[in-house]
Every structure is written in C-alpha cells, then in structure tokens.
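Every protein chain of the complex appears in place save one, which is left out.
Labels run A and B following the written order; every chain starts at residue 1.
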Amino acid sequence: MATDSQFATWEVFMQTKPGANYIHAGSVHASDKKMALQNARDTYTRRGEGTSIWVVPSDAIVASNPDDNEMFFDPANDKVYRLPTFYVMPEGAKAI
Amino acid sequence: MTEQQALYKYCLILGDNALIHSYRLSEWCSNAPILEEDLALTNFSLDMIGRAQALLSYAGKIDGKGKTDDDLAYRRGEREFYNHLLKEMPNGDFANTIAKLLFTSAYEYYFFNELQHSADKTLAAIAAKTIKEVKYHMAHATDWVLRLGDGTDESHHRIQKAVNELWMYTGELFETNEATAILEDKNIAVDMAVVKAKWKQEIERVLTEATLTVPKDQYMQTGGSKGVHSEYLGHILSEMQYLQRAYPEAIW
Partner (left out) sequence: MELLEKTDKIQEELLKNFEIKIDRGDAIEPRDKMPDGYRKHLIRQMSQHAHSEVIGMQPEGNWITRAPSLRAKQILLAKIQDEGGHGLYLYSAAETLGISRDEMIAQLHSGKAKYSNIFNYPALTWADIGAIGWLVDGAAIVNQVSLQRTSYGPYSRAMVRICKEESFHQRQGYEIMSKMMKGTKDQQGMAQDAMNRWWWPSLMMFGPHDSESPHTGDAFKWKIKRSSNDELRQKFIDKTVQQAEVIGLTIPDKDLKWNEAKGHYHHGPINWNEFYSVIGGGGPCNKQRMAHHIKVHNEGEWVRSAAKAYQEKKEKKLLHL
C-alpha cells in the first residue's frame, strides 16, 4: 500500500532454544530486512525468549484455504499404517 | 590523587555517561516515529541504566563511605557529575538522537573492548557484558544513519546537520586526565589513542557510506571530567532528583 505510513508487515518466527522448532510469534512492521530483524528482536525477545529469529514478509506467506481442509487433511486420517503402533510384533522381540 | 581516588573518579565518569544518556533516551518513550522504534530506544535506555547501576555501585564501594548507586545518582549536584557533554545534549529530532547514539555507541564499543582487558577485574567484567549491548546499539544506529543519510533530501539534510552540530562534543570522549593517567600506569584504564583511531575510522566509514560529509575537526567542547557542564545538566538533575531531594527521609 503506497499510502501506508506504517511500513510493510513481517511475520516473526522464534526459536526458543537451540535445536527447537521455529514457532510463529507474531508480526512487526519494518521498511527493510535488517529493520525487521531488529524490530523482531526488540519486540519478541525482551525476556530472553529467543536464540534465533526468522522474519518473512507477510505477503510471502502462502496459506492453505480453510475451504480445502477436507481434501487437504482428511485423506491422511485413515493411513494408520504410517504409524508404528499399526504393526504386530512377535512376543519377546527386543529393541524394535 | 591516590589510585583509589582515581578509580573512584574513573567509575563515576563511566557511570554518569551511562546514567545521563539513559535519561535522554528514556525521554523518547511514547515519542518515537514508529512503535517498534519506541521499544528499541527503551531497550537501549534500560541497558544503560543497568550499566550505571553496576558502575555507580562499584564507585560507592571504592569510595568506602557506604554510598549506594542511588545515593550517587540522586544526591550529587551539578558540579559533581562527570559525564561527557555529548550525553546531556537535548534529544532534538530523531536524526540528532541517532547521530548521538552512533557517536556514543561506536565509542563505547571500542572503549569497552579495551576495558575488558583491564587489570581491575570488576571493570573488566562490566566491560565484557557491556560490549554485547553496545555492539547492538551501534548496529542499530549505523543502520538508521544509512537510512537517513541516503533516504530523502529532508532526512539527509537533518542527519548531516545533527552530525555537524554534535561534532564539537566528540573531542571530549578521548580526553585524558589525572585519574586516567594514574590508572593507565596500572593497566586499569584504557589507552584512549587506540580507541580514538578505531572510532574515527569507523565513523568515517559509516558517514561516507551514508553519503554524508565528515566534519572537519574544529574547536572541541570540554569540561565534563571537571564537572563543568552545559546548562542542560542542571535541568536533568532537578527533574531526576526531585523526589529524593523533596523527601530526603523517604525510601522509595
């Protein structure tokens, strides 16, 4: 938006400890990448919550459409053979 | 001047610099150009208050008269403060605040890098913690100087003006005095010539990249280390110390 005085929005993803998944924390406004990263730092890590930050322009996020939820997600529900509990193990077998 | 007196003075200079700069930055609270920047400037101010606490507490300990960090912050008069004049200059516009932050944070970055090797273990430890903070302040200030310098005509003009007007307060940062001389001999204080050379190089690099003109050296203001300040400091103190002065018996 050309007339917007508040800069573009960026989505912020935080890693709270080394090795952990990055989790969406919220968003910030910024005019460039460096500013986005610094603003995310100053906004979302005030209590030592972060070890690493990703920022992504909000308009670069592609989201699934809730209307598609049935075709997207339901077909996976009956594929129980993808889970280890589906299999019958002979009694006495160890470390499997 | 004894070594103890010199160290006391040295800690007061460092502590007052952090305290007075934190005061000015805290004035930005709810005044920044965008909400995110409000949080950033507050963070810097908080870093500086923390540093002031550490340094003034240590000063009180060296002095040995039972004075706390608060006693030193809230019960000294105008002529007993030793911060650089640069710190007490009014915030002015955002460009002025950023120019001041760049000059100060770059100075502090190189200064504390040296001080972390100090023979005084307490100062070395404070320095090691401070480097991390001021490195971030410097990155933030540098980015903004680039944006303002190479942004619009107006921003270029404003940041150049701020750089020019504050330049005469930068000489004082590298001054030596009786206290620093005594402490340098003991490997406690920092060699200012080293700090100055690095600072100058970095500032010239940033200003040039920001399409700004590096000011010519000119007459430099001085006085902070002798407790001779601008008129602004008295107003800072009268506001900051108001409750402690008005209700001397009260504990807050």
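Assorted remarks:
Rule of thumb we're sticking to: contacts are C-beta pairs under 8 Å (C-beta built on N, C-alpha and C of every residue); 3 or more make two chains touch, one makes a residue touch a chain.
Remember, it's a predicted structure, so these values are computed and weren't measured experimentally.
Touching the missing chain, out of B:4, B:31, B:187 or B:208, is residue B:31.
Within the full complex, the residue among B:128, B:214 or B:240 touching the omitted chain is B:240. Contact between subunit B and the absent chain runs through residues 19, 23, 26-27, 29-36, 38-39, 42-43, 45-46, 49-50, 52-53, 56, 69-70, 73-74, 93-94, 146-148, 150-152, 154-155, 158, 236, 239-240, 242-244, 247, 249-252. By the touch definition given at the top, subunit A reaches the unshown chain through residues 1, 3-7, 9, 26-29, 31-32, 35, 43, 46-47, 63, 65-67.
Basically, only the chains that are shown with their structure count from here on.
With centres defined as mean CA coordinates, subunit B is found 40 Å away from subunit A. Remark: subunit B residues 34-37, 39-40, 43, 139-140, 143, 147 touch subunit A in the complex.
Across the interface of their complex, subunit B is touched by residues 6-7, 28-32, 34-35, 38-39, 42-43, 46 of subunit A.
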